[in-house]
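Here the complex is missing one protein chain, while the rest keep their positions.
By letter and in written order, the chains are A and B; residue numbering begins at 1 in each of them.
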Amino acid sequence: MNALEHVRDVKFEFKRMGLGKEKIIEKLLLISALASILIVFFIIAFMLKESIPALALGWDFLFGMRWQPSHNQFGILPIVVTTFVVGLGALVIAAGIGIPTAIYLAEFSPAWLRNVIKPSVEMLVGIPSVVLGFFGLMVLVVFIRDSFGGYGECILAGWIILAIMTLPHVISISEDSIRAVPVSYREASLALGATQLETIRRVVLPNARSGILASLILGMGNAVGETMAVLMVIGNPEIPWIPHSVLEPVRVLTSTIVLEYSYVVWGSMHQHALFAIGVVLFVIVSILNLVTTVAVKGRFGITTVIKGVWKQ
Amino acid sequence: MEAMKAKVGERVIKACMCVIALISVAVLLTVVGYIFFYGMHAISPGFLLKSPDYTALDRGGILPQIIGSLCLLGVCLLFAVPLGIASGIYLAEYATENVITKSVRFFVECLAGIPSIVIGLFGLIFLVYYLGFGPSLLSGGLALGFMILPWTVRASEEAIKAVPDSYREASLALGASKWQTVRGVVLKSAYPGIITGILLGAGKAIGEAAVILLTTGGLVTYLPHSLLDDVGALPVYIYMVLTVVPASRAVAESYAFGASLVLISIFMLISVFAMSLRNRYVRRMSVIRG
Partner (left out) sequence: MGKVETRGLNVYYRGGRVHALKGVSIKIEANKITALIGPSGCGKTTFLRAINRLNELNGARTEGEVLIDGKDIYNGNIDVNLLRRRVGMVFQQPNPFPMSIYDNVAYGPRIHGIRNNKLSGIVEDSLKRAALWDEVKDRLDSSALMLSGGQQQRLCIARALAVNPEIILFDEPCSALDPISTARIEDLLRELKEDYTIVIVTHNMQQAARVSDFTAFFLMGELIEFGETTRIFERPKDKRTEDYITGRFG
């Protein structure tokens, strides 16, 4: 008796899964997928609901110059301006370091060095922001106080700490977009007798421009939304003002929320104003993210990070 | 002569770029080294195993914070992982490209872009007050879950999409149903990728302070016994010790260093695990694709 007859002898008892069960599973999976949408809607709805009284102040809220909750004054303009000043400064530093790094990694770096730098950059993303803030408080703030005078807790410290946090995003997205420039472009330029640097400046960078720009805008979004690290190094004066020097202590949107939520009277205008700050923050960051998405056709943000994970 | 000059110029620029590229490595080493150096002095059995004493900080430890952080991570993952994997399966396997999938992807990106402090505020109003969970393990864990959900969704989707179609065809050709194929072959092949994504999210969650600060109580001296108990967490502890707790500066700093070291160690464990898993996965995928 050959082996096959044996197989044939085995009685197959077919246990079929009903089509109904398959359908139910598909529905459950769909519901799970819809959960993300639901959460975002809930966030928007609850944030708006809590902040409407403050947003209703309109001009006085968005463009008011004075934030002094004890006197019922809720103008966030100085905080918004400072937030942008801190974010932009951090971005300039991050761009200054990040873009050359990205070029170096994509174009020149020997493999072993790349294998040192890339994981370090990845790890840098993950250092808990509160730890980075603590480091800033212990090292940067002391250094600035000793070298330049003042409190030490200031815009400059915020710039540096935020630059460290933004750097990894700038590097990884810029590098990806530089690598995405087709080799044939480079070869064409090199074949015409251009040097490597000329090729990079005239061919590679212009073609990678949108990706690099996207990385910067995205970095800006991260910097504006960052809380703990910046909170711990910028001083947070009682009454915020628009700063005149980088050595002045300031307040940003995020730090205002953390510092004041704990003693806010629930249901007061102060509470609504804090939630309204959250809404403003949400809007600013969303606009920046949206610009990034439009600037580069395709999704950026976490998709890039997750896809980057497989590249290596 | 001109050419020579240009050559030298290129070399100088390259060298400068190399130095700049090394800055990020230097920063990482400095921060981690600094925390390790000072943190080691603070670590002792008592520090790791006692509860904090906020009236005399140097008599206490950070045990409830360590356990609390891990519990928060647990609740967060219990929420975000099943939901994320299910969403990922739906997006990668079941959905045809249509309005629903496009909007799911858009909102997932949207959720990923929301600043953590806003998630914290939402947790405060929705979980703590509206649903009445109070400042608790449940509130904190769920809020963290909202934060990392996009990571688990997208990581699952990408990992599942990376599974070669030939596996699905082979399974279907054997008479397996769609779900049997997904469960028996697709998830089995994609799981290292999914876990890597989850660990990335876990690394974010463990270090997150703003969300937990707003959704849990803050100064906690006991271990949580139920989901609705208040819970301590390492990042919050570091912040509180430096700003709120009345203690001598030196003691507070030393304790913050110790807590930072523990936090970074947990984070690094997670990262190293994620990286090794990823390397194995990438290698295996390259074997398959030949």
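Methods note: a residue touches a chain if its C-beta (ideal position, glycine included) is under 8 Å from a C-beta of that chain, and two chains touch if they have at least 3 such contacts.
Not measured: the values here are computed from a predicted model.
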Option touching the unshown chain, where B:54, B:129, B:167 or B:222 are the choices: B:167
Selected residue (touches chain absent from view) among B:51, B:103 or B:180: B:180
Hidden partner chain, residues of chain B it touches: 164, 166-177, 180, 184-185, 188-189, 284, 287-288
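Basically, only the chains that are shown with their structure count from here on.
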Chain A and chain B: spacing of chain centres that average the CA atoms, whole Å: 15
Footprint of chain A on chain B - complex, ascending: 6, 9-10, 13-14, 16-18, 20-25, 27-29, 31-32, 34-35, 82-83, 86-87, 89-91, 94-95, 100-101, 103-105, 107-119, 121-122, 124-126, 129-130, 146, 149-151, 153-155, 158, 162, 177-180, 193, 196-197, 200, 203-204, 206-210, 213-214, 218, 235, 238-239, 242, 253, 256-257, 260, 263-264, 267-268, 271, 275, 278, 282, 285
Touching residues (chain side chain A, partner chain B) in the complex: 17, 21-22, 25-26, 28-30, 32-37, 39-40, 42-43, 46-47, 50, 97, 100-101, 103-105, 108-109, 113, 116-117, 119-124, 126-135, 137-139, 164, 167-168, 171, 195-197, 221, 224-228, 232, 254, 257-258, 261-262, 266, 274-275, 278, 281-282, 285-286, 289, 293, 299, 301-303, 305-307, 309-310, 312
